[in-house]
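Every protein chain of the complex appears in place save one, which is left out.
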Amino acid sequence: MRWPLLLVLLFLLAFPPIASAMGLEFYQGLLTKIMILALAASSLNLILGYGGMVSFGHAAYFGLGAYTAAILMREGVSSGWVIWAVAVGLSALLALLIGAICLRTRGVYFIMITLAFAQMIYYLVVSFKQYGGEDGLRARRPEFGLFELTDTALYYLSLAVLAGALYLLHRLINARFGRVLQAIRENESRALALGYPVYRFQLLAFVLAGALAGLAGVLMAHYTQYASPNLLAWQQSGHLMMMVILGGVGQFWGGVLGAAALSIVEEVLQDLTIHWQLGVGLILLAVVLFAPRGLAGLWRREP
Amino acid sequence: MTLLETHQLSKRFGGLLAVNGCNLAVKTGEIHALIGPNGAGKTTLLNLITGVLAPNKGQVRFEGQDITHLPAHARVHRGLARTFQITNLFRNYTVRVNLELAVQARRGSSFRFWQPVFKEKALTEEAFRVAERVGLGGRFEVVAGQLSHGEQRALEVALALASRPKLLLLDEPMAGMGPEESARMVELIESLRQEFTILLVEHDMDAVFRLAQRISVLVYGQVIATGTPEEIRANPEVHKAYLGDEGGVA
Amino acid sequence: MRKAVWLLVLLALGFSFALAQPRTVKIGFVSTLSGGGAALGIDVRDGFNLAIRLLGNQLGGLPVEVLAADDQQNPDVARQAVDRMLKRDRVDFMTGIIFSNILLAVGEAIFEEKVFYISPNAGPSEYAGEQCSPYFVNVAWQNDNLHEAMGQYVQTRRFENVFLIAPNYPAGRDALTGFKRFFKGRVVAEVYHRLNQLDFSAEIAQIRAVRPKAVYAFEPGAMGVNFIKQYAESGLLREVPLFLPGFSADSDVIRAVGRALVGIYNSSQWALELNNPVNQRFVEEFRKAYGRTPTLYASQGYDAALLLDTAIKAVGGDLSKKDELRKTMLAGFNSTRGPIKFSPNGYPIQNYYLRQVVQQPNGEIVNRLVGTIFTNHRDAYVDRCRLR
Partner (left out) sequence: MPPSLLLEQLLNGLQFGLMLFLLAAGLTLVFGIMDMINLAHGSLYMVGAYLTATFVGLLGNFWLAVPLAVLGTALIGMLLELTVLRQLYRRDHLSQVLATFALILIINEVVRIIWGSQPLLLSAPEELSGPVEILPGLNYSAYRLTIIGVGLLVAGLLFWLVNRTRVGMWLRAGASNREMAQAMGVPIRPLFTLLFGVGAGLCAIAGAFLGPILAVQIGMGESILILAFVVIVIGGIGSIKGALVGALLVGIVDTAGRAFLPLLLSQVAPPEVAANLGPALASILIYLLMAAVLFFKPQGLFPART
């Protein structure tokens, strides 16, 4: 696993100068977007894959991050660091509130109640006319002091954040906390009988995932320079879920692979035909029927 | 000295009173068996004691302290550990990981996010000791779901042991076992007598009368008698309510 | 040596080929081509394509390549399509967007690349006032205009009070603001509902309860068809007159709603029977090409292409002369509405007409021109724009 990883990293590091030399800036933007989505999908994978919590409302934190960035910029806060801190903090807080209530339910009811809360957030946000309502809100790029946030800087920033977050998740999953989280997914009543405060573990994972999704949302706002209500919509939650399932639920690279695969497939098919969604649908269906463990499962043997 | 005590404990499921004013006392150091016909409320009582269910009425006291409203996980840390009637393991994990998880729950905080858990040799060592104790030392790296039924039951007990409880609650440990496996389980429980207080719920009367110092009989959610095996054998109430009038205990 | 000669020959060939090949003008056309707003985008597209075809697939003498994309009425999708066109395909002009919220999401990205955006429809107040851009020209209107005209007309009819309804999004609020700018009577209620709502039973019940003297509805796209149909079905149309902006009573809506529309007054900057050669050719050719009566949206798409043609011709095909391009565009062109000019913010200065839906003796239902409400009307925001 080390070698391919290093190669991909090298490629990603070297891409922007190559792109600008060859006039491929568009693809640099595409990669930026994929990295941001990969971060969001990986955060969802933490709770969905490792925690077994099927949250159908992950867009709430993703969108909240983007909106926080846009609203703070509009209100005159121009420091990127402050914006990041506030956005991550707010997303975590929202996840704490929502998680605290939703984690009382299980199964399908959990899916639906997380969806319900995300929908409430959606409608609340679009009701604020001063923040753009259904139109969304423009979000200029903030200042980071050390560097100017050009497209290329954003690319490297996203890469750094994604790499950092993945490293953090890797440590987390293999540490005591991660092991217990997975044990709870495997058998909740057993974990409880062993003396683990299940609720607290789940809630903490939920909050962490919310915070990371919020960070991804901020980056998304920097990328599109715009906070769209669609980032909060249930379709966005579904889209993130698709990425995780496609990539591999509970597989470490599941979120990244899923985000990359889905984005690339969409991009390629969009160029080929206006009926590209048909292609996406057929591919997704084929994955479910023939590769039940997702893409990451394709080159990993049974444990 | 009384280790565990329930006082007028009641649990209602809709119209059904599963446990009805139940008074039970387990003394430190004994093996206390809880018997009763099917549907008498034994498992419900166990769930009330371990905190999986909340009672409608009554109290649970452990080491003299009221733990009625303590969450389930906190009771484990007080020293209450249980096994399940239906085998309840991390089936996709090896014996090693099952036991490490059990040990980890007791040793230090699990809210640690950075150090890889596989580097904690102490966990593995203790897990292995527990495995050897129940005779699973040679099956340490086998996935739990692939163990034989008897081995799974042993692992079930081992998981409870790993938390070094003061009171071990065994919910029908011999359920579904053949005579050979049962004998091995009896031996195992016998070997635990020195270290642990045990509350044993069991249908296998041979085993109960061999192991228990005292026996409580639960009928319709109430303890109708408590005493030594001899007293219970002789108790006409028990004969009437539980054994029918057809004869003595086998 | 031989090789070097060959190379030179090849190079020379290449050059001459490049010279012989005239520069093409690339146009990015992003519009709503699916979903509830699709009818609008398709009309604009058809009008735009028709004009290009009639101009011999050229604009101002340059061959045209149009790259089309569907924004699905979704700002994110639009954003991606625009990015692709600006950064990958490097288009020279952009056009096509129907909805203001979509335009606001992508506008600045376009202006930053110094690419002209010719709006065939969306005319948000933002780009008329403080945020106006030298790279923005709108051939249709400023969003408030039709509503201002209708406000003016309802005012002259001296209705005691009026009930206003619009979707809850900025263009909806702008529209009603525009109406109130000229209507001075009492507004009994101003109801905003969910965008893209299709069932208006709750709102109609409210109208019935309030009993206003008149209703003005801003309901673009599919919402308009549904609102009018349901308003008629509820029986209210016979009791409380309904006033509409022109696009809610155009031929596409008439096709969908039918006789219920007969008698309704509406405002427009364009009308089928406007008597000028450009319009007559447009209407005739459009009917021939697509087998249906053009809407004002189609006229706007057609005009967008005419404006580009005029401007590119004026700079002799040199698209790098951005300042000159802007100047010639603002100086105006010969549109389906006759010659029109633009304010410094890129919005048109034009007439607004009153139309009424009538049933002709042969049974055909048409939207007929009945009068002029404003002449050479400007938008209300131009003074806030710094551009001159």
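The chains carry the letters A, B and C, assigned in the order they are written, with residues numbered from 1 in each.
Going forward, contacts are C-beta pairs under 8 Å (C-beta built on N, C-alpha and C of every residue); 3 or more make two chains touch, one makes a residue touch a chain.
Please read these numbers as outputs of a predicted model, since none were measured by experiment.
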Where the missing chain makes contact, among the chains that are shown: A, C
Candidates C:Val188, C:Ala232 or C:Val262 - the one touching the absent chain: C:Ala232
Residue among A:Ser127, A:Thr150 or A:Ser189 touching the omitted chain: A:Ser127
Option touching the unshown chain, where A:Val77, A:Ala116, A:Ala153 or A:Leu168 are the choices: A:Ala116
Residues belonging to subunit A that touch the chain removed from view: 48, 54, 101, 104-109, 111-113, 115-117, 119-120, 123-124, 126-129, 234-235, 238, 241-242, 245-246, 249, 275, 277-278, 280-285, 287-289, 292
Residues belonging to subunit C that touch the chain removed from view: 33-36, 38-39, 42, 70, 168, 190-194, 198-199, 201-203, 205-206, 208-209, 222, 225-226, 229-230, 232-236, 255-256, 258
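As a working rule, only the chains that are shown with their structure count from here on.
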Chain contact graph, described as a line, ring, star, complete graph or other shape: line
Cα-centroid distance, subunit A relative to subunit C, in whole angstrom: 37
Separation of subunit B from subunit C, taking each centre as the mean of its C-alpha atoms, in whole Å: 76
Residues of subunit C engaged with two or more neighbouring chains: none
Contacting residues of subunit B [partner subunit A, same complex]: 50, 52, 71-77, 81-82, 84, 88-93, 97, 100-102, 104-106, 108-118, 120, 159-160, 163
Contacting residues of subunit A [partner subunit C, same complex]: 25-26, 29, 127, 129, 132-136, 138, 224-226, 228, 230-231, 274
Subunit B-touching residues of subunit A, taken from the complex the two chains share: 171-172, 174-180, 183, 186-187, 189-198, 201, 204, 303
